[in-house]
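Missing here is one protein chain; the remaining ones are kept as they sit in the complex.
Then we have chain A:
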Amino acid sequence: MENVELLVQLQQLEGAPGSPSFFFGQTIVDVALVFGGASHADLCQSHSESSRPKRTHPPAIRLHAVRACTVRMDNSLQRVKLSVHPSRALVDEEFVILVQNVPPGSPMTLHALHCSEDGHRWEACGHYIADSSGSINAADDCSVGGSYLGVEPMGLLWSLKPVPGSKPGLRMRKKDVQTPMVVAISVFNGHHSEAFVDQVSLASWVVERWYMAPGVRRIPVTEQQLTGTLFLPPGPGPFPGLLDLWGGGGQLVEYRSALLASHGIASLALDYLTNEFTTQTGKMVDNQYFETAYRVLQQHPQVLGSRIAMLGLSLGSVFTLKMAVYSPVVKLRCAVCISGSHIQPVSGGPQEMMDLFTRNIEKINFSEQNEVIWRSLLLPVPSDPSMKADVGRLRCPLLLVVGEDDQNWCTQESAADMEQMMARAGNDHLLTILSYPETGHLIEPPYTPHTPSSMYRGAGVDQKMMVLWGGKTPEHSAAQEDSWRKILTFLKKNLYGGSDPQAIHRSHL
């Protein structure tokens, strides 16, 4: 950029005796870190603190000694303009990143920085070349380098990785769904892939990514010994309901339910492994626990009792299928199983499932990096009918989401077997399988950074270990985006559409 002149000046503080006065010629100073609010880390750090209503106001302005650097091209302040729209959105919504007023054909880097709740920094970058009008539009233009390639409007989010030097085996999961994920997006001159903290960006923007739409209500559920959180969409309702189950790590994971409620579905996130009862007694819950949760949902005044679905990931899918097939209490409009299996002791509950894992423990493998591979644990698919849910008896639509590179569960083999069972039983018209190549086990809501492996502790287990989940980032991210959209369509169609079991004649309103 021959016409660019970078000027940095240190100016004497007015009324501050003894302040030094310097002039730096064309040296680039790390201006961003000198005054608050302009460095990326500061931007997202201070913003995440300020995303709650303020009680006190920031201190009065202090004059700083450093003047920001100015990019002058052809005698005008051709201010590089960066905008990310919308700046506040749900986590599954797209944004458009637009850069303007850069010299045509110049190389630019888009950068994203996020400071997670547990204090880790995640970053991503894309390398672009401005077009002849001096613009870059991440929705139309190709990234030619960085952490993602190609035309990827949301690449800066899904390709986020822990910054160099971070602890190994991290996974990004939002715990507090009532605050947004804050990401600082910046544009830099040239193509860079590292050491962003040493550089001054040309422009920056801050975006908020929310799991909860305004008005969604978060209601802890502790009745009848349940440990869960119910998320209700805004409005009087009543709303279709959903029971939301995660996998073997346990804990009460709320973000997917919060997001579903933002799409009009009253969703109950249920902890069935590390719940209150289990932590106190040391005993696992039995199958009635899920039926109790279903009843609580069904009887809630703002839930349509005849329109309830279940969604399970990994171990959660085991109990989703068990309930869908065998429970006399649970009557589902539809079911979704992500990265799961039907292989299970039919007559048992969570404890029996854990025992099954323990019995097969020698079937685990290890990758070259010593990551645990569990996918063979339940293989081969049993032919014994007492060892797998009889999906031939299903009466409701079932959506299976399969990652073909799932290293943790034998999702693919299970899906193939379920398809066969349903074809034989004649109910395979109820089945939809979404199978994604190069996609791993942790199929999360869109733009969640892909975790190929992470430090994992199973519920009730003391030790953490590095577990291989599988998947290649670009393909896995595409699968998350595609499957979520299809899951929502499937749920809305089955929960909002169709006739009621006891259809009442709808009088003209």
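Everything below uses one rule, namely that a residue touches a chain if its C-beta (ideal position, glycine included) is under 8 Å from a C-beta of that chain, and two chains touch if they have at least 3 such contacts; residues count from 1.
Here, contacts and distances are computed from a predicted model.
**Student:** Suppose you had to identify the omitted chain by its UniProt name; would it be "ATP synthase F(0) complex subunit 8", "Serine palmitoyltransferase 1", "Acyl-CoA thioesterase 17" or "Transporter"?
**Tutor:** In UniProt, the chain excluded from the picture bears the name "Acyl-CoA thioesterase 17".
**Student:** Would you mind spotting which of A:S186, A:N275, A:T320 or A:N408 touches the chain that isn't drawn?
**Tutor:** Selected residue, touching the omitted chain: A:S186.
**Student:** Among the options A:G119, A:P164 or A:P214, which residue touches the chain absent from this view?
**Tutor:** Of the listed residues, the one touching the omitted chain is A:P214.
**Student:** Thinking of the whole complex, not just what is shown, which of A:H192, A:R307 or A:R375 touches the missing chain?
**Tutor:** A:R307
**Student:** Which residue among A:S116, A:S159 or A:S201 touches the omitted chain?
**Tutor:** Final answer for the missing-chain contact: A:S201.
**Student:** For review purposes, identify every residue of chain A that touches the missing chain, sorted by number.
**Tutor:** 14, 31-32, 35, 37-38, 43, 47, 50-51, 53-54, 57-61, 63-64, 66-70, 75-77, 79, 81-82, 86-90, 93, 182, 184, 186, 200-208, 210, 213-215, 234-240, 264, 304-307, 496, 500-504, 506, 508-509
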